[in-house]
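Input: one structure, supplied below.
Every protein chain but one is kept in place in this view of the complex.
Take a look at subunit A:
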Amino acid sequence: MADEALFLLLHNEMVAGVYKSAEQGEVENGRCITKLENMGFRVGQGLIERFTKDTARFKDELDIMKFICKDFWTTVFKKQIDNLRTNHQGIYVLQDNKFRLLTQMSAGKQYLEHASKANFR
């Protein structure tokens, strides 16, 4: 229980840290988002390597999506994806109604702004 709070705090600080370090350099907002996205992508890559090491081979794209929505999401966020939609042409929309990284944030205006930044991670 306790370590979840620790991670959330660390996570928020990382987001704030990236923005703060950007303030001293260039003032481009888009850069920070890209940096955060790339960080998340790299972490995800490592996680996926570990998780797919022992799973059976994915036969098609649907298998991959099922793995992400169920196994991966459960392992990382302890719940499954609530809604998965597709247009059958390669676009998938995953919906999580209670995203673990954001549930602890209160809904004041100041926080909502930061929530969108944390979202990208």
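As a convention for this text, a residue touches a chain if its C-beta (ideal position, glycine included) is under 8 Å from a C-beta of that chain, and two chains touch if they have at least 3 such contacts; residues count from 1.
Throughout what follows, contacts and distances are computed from a predicted model.
Of the candidates "Protein phosphatase 1 regulatory subunit 19", "Growth hormone receptor", "Sodium/hydrogen exchanger" or "Trafficking protein particle complex subunit 2-like protein", the chain left out of this view carries the UniProt protein name "Trafficking protein particle complex subunit 2-like protein".
Within the complete assembly, A:E49 is the residue of A:D3, A:E23 or A:E49 that touches the hidden chain. Although one chain is not displayed, its contacts with subunit A can still be listed: residues 42, 45-46, 48-50, 52-53, 55-59.
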